[in-house]
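Every protein chain except one is present and positioned as in the full complex.
The block that comes next holds chain A.
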Amino acid sequence: MSAATGYSFAYLDEQTKRMIRRAILKAIAVPGYQVPFASREMPMPYGWGTGGVQVTASIIGPDDVLKVIDQGSDDTTNAVSIRKFFARTAGVATTTKTREATVIQTRHRIPEAKLGEHQILVYQVPIPEPLRFLEPRETETRRLHALADYGLMHVKLYEDIARHGHIATTYAYPAEVAGRYVMDPSPIPKFDNPKMDMCEALQLFGAGREKRIYAVPPCTRVRSLDFEDHPFTVQSFREPCALCAATGVYLDEVVLDDRGGRMFVCSDTDFCEERRADGHRGHLLGEAPAAIAGEAGDA
């Protein structure tokens, strides 16, 4: 208990942390397998990252530097409140810079910058079971994982092709970990799936409501499911980021007015800000106020 805040370090009590830590160790030893854990009630509702928060609370130490992103952004409500939560209960340093962070908690994105081996990426996961919408019974999905029987998922992808002419799954795209378990990578765009493959950072996934933890160790093969004649591809964008002119990154569409005006900007705000600070200029940057043009001190 910290006298200054009245909270246990990182909010959770020690017994809960030990329970979660043991689950994390099993998750790392069996990559992609969903380890059940006794998820606690957190001071935030389910769906706001209670799984990710419990994983972060169990691994974080006083020397860690925490970054939290929500859809790539450091400054949305979810990211800001979780960052404040740990700054207050654990007293850890926080940052918005991907490079400076040792623990990055994320909702639905993987940062554009390549992650290093000193970093841990913690995903907030709503539905950890990739087969759940195909087979609602937990007893059955558990048995399918035990037998490595993923035919159902291939049928689903095949039906996409039969109906749409291509695999129409664009987020939470199923991936096979280390040649064995198929996992739901959380609702990241499929654009981010290749970043999980042979990633230098340890990746931990926490699902609070569904009470599951799973992991992808560093330098582990993560293969997005596909077919020989319909290979896995990622989204591509016709134009570069309107603020920093980056290409080959994931862009968000922003509606500008009620006359069909729109712009595409980097979903990863830190990546975009760094590029603007380096002097890259998108075609709409000149018209942007200084505060979002990366010129203001607190941007």
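In this section, contacts are C-beta pairs under 8 Å (C-beta built on N, C-alpha and C of every residue); 3 or more make two chains touch, one makes a residue touch a chain; residues count from 1.
Keep in mind that, in the parts below, contacts and distances are computed from a predicted model.
For the chain that is left out, the UniProt protein name among "Iron ABC transporter permease", "PadR family transcriptional regulator", "Phosphonate C-P lyase system protein PhnH" or "Uroporphyrinogen decarboxylase" is "Phosphonate C-P lyase system protein PhnH". Here one chain is not drawn; of A:P31, A:P126 or A:G206, the residue touching it is A:P31. Taking the complete complex into account, A:I59 is the one of A:I59, A:L131, A:I167 or A:C244 that touches the chain left out. Counting over the whole complex, chain A has residues 8-9, 14-15, 17-19, 21-31, 33, 35-36, 58-62, 117, 142-143, 145-147, 177-178, 180-181, 198, 202, 215-221 touching the chain that is not drawn.
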